[in-house]
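All protein chains but one are shown at their positions in the complex.
Right after this comes chain A.
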Amino acid sequence: MSTRMQDKSEGHRMREQLEAIRQQAAGELQGLDNLEQVQEWRVRYLGKKGELTAVLRGMGGLSAAERPIIGAIANEVRANLEELLEAKTQGIKQREKERRLQSESIDVTLPGAVTMLGSKHPLTQVIDEIKAIFLGMGYQIAEGPEIESDYYNFEALNLPKDHPARDMQDSFYITPEILLRTHTSPVQIRTMERLKPTLPVKIICPGRVFRRDDDATHSPMFHQVEGLVVDKGITFGDLRGTLLAFVQQMFGADREIRLRPSFFPFTEPSAEVDISCVICSGSGCRVCKGSGWLEILGSGMVHPRVLEYGGYDSRELTGFAFGMGVERIAMLKYGIDDMRLLYDNDMRFLAQF
C-alpha cells in the first residue's frame, strides 16, 4: 500500500514536475527575442543536460505501469516545447529578415545606371515605316544610284530635252549627260528593265534626290519614296485604293484622301493627292492654310511611253506610280516646323525621335 502510495505519489510528483517545466519553459520562451537566448533556452530545457532530460532520468524509479504513461507525457511536453521553439525561432527570423530588409531600402527615385541608347534619324524612321507598310502589301524595295544618266532621269520618263516640264526640276549636272537624280522615278525604268517580262512589278524605292533649290522650304538634297505597280488590269481606282490604304496606316484610320488632276510627264492621267489635315482633320487651320487638306504626294497611271521604255507592252499592261517627299511626311507626322532642322543634325533634335 505504502509502496503503491509511494509509487503513486512518485508518478504524481513527476507529472507535476513535467507540467511545471512546461509552464515555466513556455513562459520563459515567450519573453525571448533573439536567437542566442532561444538557443540557451533550448539547452536549458531540451538539451542533453536540460531540465526535461533530468526529469526523465528519474523515471527509473517508476513502476512498470507508470513508466509508459509518464514517458508519453514527457514526450508530449518535449514535443510541445519543440513546437514552441520552432515557432519562436521562425518568428524571430522573420522579424530579423524584416528588420534587415527595412534597413536595406534604397532611394528608388535615383536615376538608373547610364547606358546609352541612340536613335535613327527621323527621316529614316519615316522611311522605315513607309517600307513596312508597303512590304505588308507585297511590295519589294528597289534602289538606284544617286548619280544618274539623263536617259533614266528624264528621257525614258517621257521628258525629252527642251521639254518645258524639265523646268519643274532644276538639276545639278556632272556632265551634260550625267546628273544628280532629281527624283526617284528613274528607278521605275531601272526596275522594269531588270524585271521584264516578269509580272507583277510591285516596288517602292526610297532614296536621296537633288534639286537646285535652297530656301526655308526647299533643301538642295531631300528624300523621296517612289512606288510602281505594273500588271494586267491595274486601274486608276487601284491607285486610289492603294494610296488610301497607305495614308490610313501612316496617318491614322480616319484620314481621307482627295485626288486632284495634275500633270507629270511620266503619268497620264496624273493626280496630286491630298490628305485630310493631320492637325485639324479638315476643319481648317494654319498648317493646311485653312483648306483642310494637305498635299502629300503625286501619282498617276504610268504613261504608255514609260512602260515601253521599261520594256513592257503598253497595249497589254497598265500600271500606276506615285512619289512622295519624305521630309514633308516627317514634318507633318512629327509636327516639325522648320525643314532645315532635318539636316542640321543637332543632337538635341535627334534625341527627340
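Methods note: a residue touches a chain if its C-beta (ideal position, glycine included) is under 8 Å from a C-beta of that chain, and two chains touch if they have at least 3 such contacts; residues count from 1.
Keep this in mind: contacts and distances are computed from a predicted model.
Visitor: What is the missing chain called in its UniProt entry, if the choices are "Molybdopterin synthase catalytic subunit", "Acyl-CoA dehydrogenase", "Phenylalanine--tRNA ligase beta subunit" or "ABC-2 type transport system ATP-binding protein"?
Guide: Options "Molybdopterin synthase catalytic subunit", "Acyl-CoA dehydrogenase", "Phenylalanine--tRNA ligase beta subunit" or "ABC-2 type transport system ATP-binding protein" narrow down to "Phenylalanine--tRNA ligase beta subunit" for the missing chain.
Visitor: Which listed residue, A:241, A:311 or A:335, touches the chain dropped from view?
Guide: A:241
Visitor: Hey, which of A:20, A:35, A:54 or A:178 is the one touching the hidden chain?
Guide: Result: among the candidates, A:178 touches the missing chain.
Visitor: Please identify which residue in A:12, A:232 or A:340 touches the non-displayed chain.
Guide: Going through A:12, A:232 or A:340 one by one, A:232 is the residue touching the chain not shown.
Visitor: For the chain that's not shown, point to the residue among A:91, A:145, A:252 or A:311 touching it.
Guide: Final answer for the missing-chain contact: A:145.
Visitor: Which parts of chain A face the unshown chain closely enough to count as touching?
Guide: 110-111, 113-121, 123-124, 128, 131, 134-141, 145-149, 161-165, 167-168, 172-175, 178, 180, 199-200, 202, 208, 210, 212, 214, 220-221, 229, 231-238, 240-242, 244-245, 258-263, 265, 268-272, 301, 303-304, 318, 342-348, 350-351
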